[in-house]
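What you see is the complex with one protein chain gone and the rest in place.
Going in written order, the chains are labelled A, B and C, and every chain counts its residues from 1.
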Amino acid sequence: MNMSNVVKRTVRPFRALKFLGRKPHTVRIPHEQHNDIEGDPLPTERYRGVHVNNWDECISCGLCAMVCPCDAIEMVQIEGEAKVRPEVSYGRCCFCGFCEDVCPKDSLHLTSNHTMLDTSYDTFVFLPTPMLREFEKEYRVEPALLCRARKKDDGKAEIIVGDPYRKVE
Amino acid sequence: MVEDSYDLTKRKDERSGEYVPEDIPAERAADEVLKKVPGAESRKRKDGRVELNVPSTSIGSVMSEFKRMGYDHFVALTCIDLIKEDMFEMVYHLWSYGARTHVYVKTNIPREDPSIESVVEVFRTAVTYEREIKEMFGVDFPGNQRLTQFILEDWEGPPPMRKDFDSIRYVQDKFDIKVRNPKGLPPKWTKEGGK
Amino acid sequence: MMDDFKVTEIIFGPQHPGIHGNFGTRLELRGDLVYRARMVPGYLHRAFEKLMEQRTWMQNVAIVPRICVPDPDVNEMAYSMAVENIMGLEVPDRANYIRTIILELSRISAHLMGLGGIGGAIGLYTLPMWTNGDRDYILDLFEELTGGRVYHIFIWPGGVRWDIPDNWPRKVNKVLDHIEARLPEYYSLFFESKVTDARLKGLARFDSRWAVDHGVTGPNLRATGLEVDIRRMEPYAAYEDIDFKVITRKEGDGLARTLVRWYEVRESIRIIRQAVEDMPSGEIRAKTPPPLAFMVPPGDHFARVESSKGEYGYYVVSKGGKFPYRVHVRGPSFTHGIDVLEQILPGNEISDVALITGTLDVCPPDIDR
Partner (left out) sequence: MSDDEPKGGLLDQNGIPITNLPKRGFVRRVADWASAKSMWLLWYCTGCGAVELPPSFTSRYDMERYGIGPMATPRQADIFLITGYLSVKTLKRVVRSYEQMQDPKYVLGHGSCTIDGGMYWDSYATIKDVGLYIPVDIYIAGCMPRPEAIFHAFEKLQSMIKAGEANGWRRYKENYQYYRKNQDKVFKRGPDWALEEPVLK
């Protein structure tokens, strides 16, 4: 090994010091917004997250249930409702967004809410309603607070949590 | 430090030899095969690829014939369960790096007690494909020494990729699932039950 | 000499930090050297080929990306190509260009992840920190275009799902500038290190004849000196109109395979820049039936795509109707992840096993499917 090589090998590690001057690119998640390279906030409108369904517009066609590749959507007959409504199981959903594409009235929509966690698996089956919009700012959802129905013996379901017609702006 | 080209002196081994691709178009190669194998027929497709139907007994000689003509890359081996015809269709996909064409070699074997000669001697790559098909379809490959347990473990049912294996029934029995939208399921492909 | 050692059997994986993904290896060792190796796949078996027979043609688009997790878009592409060929669909030019961008971004992200894995396997943990951190900007781009970080479900039979947003090409260029500026830093960190030389040079070497005989494809085959690339041999998407170089090296060892990946990242950046520059305007989707009435006429086709790991093929058989009759997926790792590894590991030290798996870029999910 010649002398210049020795000098090179001794000096080279110190080149790493230049990284001290760079801005860190860690996203400190609870305290910081996740931005892309130009500083625009993520996720964007296109993000495929948890569903909302406007019950005033939904015509109960059931296309969303038919197109779902994961068998996640079931049309549920709710007591006191004239129409059946889609109920989504998030233990099945793969967030492909086909249900949104196929919806003829654009009432079913995938929001950008991406974080949904709970201690019990039961709460992951719920009825998409505009109530979800309450959580939109933080991109996280408390599934236990959303509109949920329970099947009764006669095949109909009763709503046990939430009010599907509540307006959220 | 990496130079533009470096000399390998550390570990020399016997795995050596330059590969020189041979350029024989698929149609000519198929004609050569047709001359030697009785009962075979070929068909040219729209996209220039050639499809060959050969008797299952001559698959070994067809494969070595193609290999001789530069179809060195054994792309895949597909087994299709033609339950209505009571057959398994085996599709051998070959590719020539020189001619840049694809050849499908198809052959049918009976569904009862299925067995077809292994092509491992010609194409080493086939060993894993045959192993998988043995497990998923129950087709035997005499001549392949590595037909051991592959992907499934503790499996007791019939070979799962066969059409008469009802996956949803099996899952309902074993894992106790609920089918939320039964309308979306496919019609059964059994011999009795239509398409 | 070898007989002096006792044969020890070691189960290497699936719960092992050195293994890439959920993949098992049974090794018989004599001393430090591997004497016999047996791969144990199947931990990620989800029966995709069976699931696809139970779903309609369009529903399958949503599930195929899961077959190869680090490089998901090739699945959508190969599946769509096969379906388009059987149906005789003509894909609009603009869709082809968008597809090219997506596939190349996906290749960069898979290569960055693979390079990080190799760095981790030789104990250089700075490299995975850097490459995975930079890869995340590509995932941000994907998210803005497709609405999904990892699984995009964006390429489908007939074209692509949405058009690109207005400011997206500018962001692509920015991200590419960033990655291009980082590449020399990776080079000086990884390839100029003495450890890399000592560990990777001459590692698990094979030559082109041996590689072709054993079904090795993709970057691993190009590292042996053969200029084979499906993008060149059987062009799909917009690769016919784009000028790019097929990266080859002649040494055929671990270092050559790693270098091919590094150079391919640079080449992919060039391809994306051209595609963004020459993007034609027009339709993004051919006329297809609605998803619930999507029927494919009888026929079969084998579609192949060059993925970051090698040749990715879909053999789709249709007998008409709403459901595929049979879909066979040919993952690149199916050949070099099982048989090639079983033959190449013996004679190597146990410490190199994870490294060889890394340099071959074995992707277990596409073996098991």
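Observations, loosely collected:
Here is the rule we use: a residue touches a chain if its C-beta (ideal position, glycine included) is under 8 Å from a C-beta of that chain, and two chains touch if they have at least 3 such contacts.
Bear in mind that the values here come from a model prediction, so they are computed numbers and not experimental data.
Within the whole complex, touches from the chain that is not shown fall on A, B, C. Within the entire complex, the positions of chain A that touch the omitted partner chain are 24-30, 34, 43, 69-71, 89-95, 114-122, 124, 139-140, 143. Chain B residues in contact with the hidden partner, per the touch definition given at the top, are 151-154, 157, 160, 165, 167-168, 170-171, 174-177. Where chain C meets the missing chain, the touching residues are 14-17, 21-22, 42-47, 50-51, 54, 62-63, 66, 69-70, 113, 116, 128-130, 132-133, 135-136, 139, 149-151, 365, 368.
Simple rule for what comes next: only the chains that are shown with their structure count from here on.
Taken as a contact graph, the chains are fully connected, with every chain touching every other chain. Relative to chain B, the chain whose mean Cα position lies farthest away is A. Chain pair with the most C-beta contact pairs: B-C. Averaged Cα coordinates give chain A a centre that lies 41 Å from the centre of chain B.
Between the CA-based centres of chain B and chain C the separation comes to 21 Å, rounded to the whole angstrom.
Chain A and chain C, compared by their mean Cα positions, are separated by 28 Å. Shared contact sites, meaning residues of chain B that touch two or more other chains, fall at 184.
The set of chain C residues that touch two or more partner chains comprises 55, 192.
The part of chain A that touches chain C in the complex is made up of residues 12, 15, 25, 36-38, 40, 42-44, 46-48, 63, 66-70, 94-98, 101-102, 110. Residues 41-42, 45, 47, 49-51, 53-56, 85, 191-192, 194, 196-197, 201-203, 205-215, 217, 224-226, 228, 233-234, 249-251, 253, 255, 259, 300, 302, 304, 311, 313, 315, 317, 319, 321-323, 325-326, 328, 330, 334-335, 338-339, 347, 368 of chain C are the ones that touch chain B when the two sit in their complex.
Contact residues on chain B toward chain C in their complex (touch as defined above): 1-2, 5-6, 8-11, 13, 15-19, 21, 47, 49, 72-76, 78, 80-81, 91, 93, 97, 100, 102, 104, 123-125, 127-129, 136, 150-153, 160-161, 163, 167-168, 184-186, 189, 195.
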